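Just one protein chain is left out here, and the rest sit where they should.
Chain IDs A, B and C follow the sequence of writing; residue 1 opens each chain.
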Amino acid sequence: MKGWFRLKKVVSREEALSHIKEGQTIMIGGFLAVGTPETLVDGIIEKRIGNLTVINNDTAFVDKGTGKLVVNRLIKKFIGSHIGTNPETGKQMHAGELEVELIPQGTLAERIRSAGVGFGGFLTPTGLGTVVEKGKQKIEINGKTYLLELPLRADVALLKAAKADESGNLIYYRAARNFNPLMAMAADLVIVEADEIVPKGSLDPDEIVTPGIFVDMIVKG
Amino acid sequence: MKGWFRLKKVVSREEALSHIKEGQTIMIGGFLAVGTPETLVDGIIEKRIGNLTVINNDTAFVDKGTGKLVVNRLIKKFIGSHIGTNPETGKQMHAGELEVELIPQGTLAERIRSAGVGFGGFLTPTGLGTVVEKGKQKIEINGKTYLLELPLRADVALLKAAKADESGNLIYYRAARNFNPLMAMAADLVIVEADEIVPKGSLDPDEIVTPGIFVDMIVKG
Amino acid sequence: MTAPRELIVKRVARFLKDGDVVNLGIGMPTLVANYVPEDVHIVLHSENGFLGLGPNPKPGEEDPQVINAGGQLVTILPGGCCFDSAMSFGIIRGGHVNVSVLGALEVDEEGNLANWMVPGKLVPGMGGAMDLVAGAKTVIVAMEHTTKNGEPKILKKCRLPLTAAKEVNIIVTELGVMEVTPEGLVLKELAPGVTVDEIQSKTEAKLIIPEVIGSME
Partner (left out) sequence: MTAPRELIVKRVARFLKDGDVVNLGIGMPTLVANYVPEDVHIVLHSENGFLGLGPNPKPGEEDPQVINAGGQLVTILPGGCCFDSAMSFGIIRGGHVNVSVLGALEVDEEGNLANWMVPGKLVPGMGGAMDLVAGAKTVIVAMEHTTKNGEPKILKKCRLPLTAAKEVNIIVTELGVMEVTPEGLVLKELAPGVTVDEIQSKTEAKLIIPEVIGSME
């Protein structure tokens, strides 16, 4: 569904949710829940789609964003940079009920982008001399050492946009952009929750941030 | 001059040109001269600043874009992906008067971005099994082989924007964007030729493509 | 009878599926856009920085900053969008282009492609071709079957410097359609009036002949 189709990309929330399956790896946009598609997250909870691996910058709050999935115990493994704002995440982690993989935020962003742009990986100085090094190849370039970081993909990406046109082109608002444009490139199925859906051709080609070809389905937020 | 200053970033063409020196490595935006700051290029020719290493996607045409620098014999070495539209480039290259380094276009873009974002390099499948491999480290990730490509920086970047605000934030028009936003991150001195210069605060934060902190000087195009 | 180039680009157009993101190379591949069936909606990618590449502008409506990768004045269709070169090639390298159609100087039975230089003679540079051939999901070579002098261009092994190794999937010429397989080149279709012997005689690589060969039209 990535390109421009005869079929419409704008679907019902029910239709979109029917494509998300138990046990999948799901990327969710947002930073402390700003830029998180809450309607889609709520749908996962209603349908109790569990055993998920969730990739998000953070687990937000107990009553907001990805944090709600933690509280509802639908996450098997969380991959992100920060869990400190949601005490439930730490509790489940320490109880051995939730696996947590912590990644420096910039490395997380670029690992997702790497998957999207077809890199085999990239070299970063971030994490050198820390536990982040563990299990990673070190490569020296002109006397400086870097860690080789690998791409990170998902089965599904759930994104939040301010505006979507009918061909899937997206525009974001303020701090709600964060990981959304990166995740749009790095998942097999990309579902967008948009505050506003506008006709094809009503966005200026220069103001579009995410090209519509990355987007499979659009749901009104 | 990268940040927000008391001093103005908007300068005269004369002032901007005075910072470009003989023998420097200069990135120039543009694809077949669309998105090339012609006024700045003309300035280099007027001042006969020579012995340059120029990084641009292509050498455009004999009377347009970077091609004019070739015709005026101000380039010692050209780094780009394509020289076929400017017969003068090939002629000087075959006569041993101009060194040409050809790089696949996507690799060129990401090598410039890598310098801008502080990578030590990145792994790409592009060029595998071709002459592009020469002298490069090959790295295998999950059974697939990639080439390790390194960052590419310059002393000066000369860019073209449709609009600049007084703090250096940039917006581009259509196909004139190309390499400009990438080069903005990868040079010590960044000079922008803008079709229009608008007051600080008159661009919407969401429509800005290049943050003003990358830009040192703005010249009215 | 249909002109050779028209036969080629018409057949290539029929490979495109509804929703495909397609990059058409400079020259003959560009013409494919004119023959896409009406019920197939594709998005054309222009590697200099936009999606939604449209036809040439009407006289008086030209915009000098809207060109394709070949430098021709074009248009951007409603729903199109612009981006920088890193995104443009991220789209290519990341596997978001379904089909890349390119010309070739040489192509061989392993799917190797040479189309960017002739040492000592022609060195235009690879431009975006190496990324396109390495990155696109399906690579279709669209070219005339032989050189102007009648020499084969479909070889056992490319002799010119490669654009990419083992990335070509389909070859379409005015004589037929060939598919690159691990076993070699399989002859899938023949152009009207062309025999197996004729196409083989103009092909250096040994063609694998299946029991059923389709008709190219």
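The definition used in the following text is that a contact is a pair of C-beta atoms (placed from the backbone, for glycine too) under 8 Å apart; a residue touches a chain by one contact, two chains touch by 3 or more.
Fair warning: this is a prediction, and the values are worked out from it, not measured in the lab.
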Ask   = Among the chains included here, which ones are touched by the excluded chain in the whole complex?
value = A, B
Task = Would you mind spotting which of A:Gly50, A:Gly106 or A:Gly201 touches the chain that isn't drawn?
result = A:Gly106
Request  = From the listed residues B:Leu69, B:Val132, B:Met185 or B:Ile218, report the one that touches the chain absent from this view.
outcome  = B:Met185
Request  = Kindly note down the residues of subunit A that lie in touch with the hidden chain.
outcome  = 31-32, 34-35, 57-58, 80-85, 90, 93, 100, 102, 104-110, 112-113, 124-132, 172-182, 209
Residues of subunit B (touch criterion as defined above) contacting the omitted chain = 1-6, 113, 115-119, 165-167, 169, 185, 200-201, 203, 205-206, 208, 211-214
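Going forward, only the chains that are shown with their structure count from here on.
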Ask   = In this assembly, which chains make contact with subunit A and also with subunit B?
value = C
Ask   = Greatest Cα-centroid separation from subunit C: which chain?
value = A
Key: Interchain centroid distance [CA atoms averaged], subunit A/subunit B, Å   = 32
Ask   = Roughly how many whole angstrom separate the Cα centroids of subunit B and subunit C?
value = 29
Query = If you average the CA atoms of subunit A and of subunit C, how many Å lie between those two points?
reply = 34
Touching two or more other chains - residues of subunit B = 110, 124-125, 172-174, 177
Note = Expected list for subunit C, residues touching two or more other chains, is 50, 76, 82-83, 86, 89-90, 92-93, 135
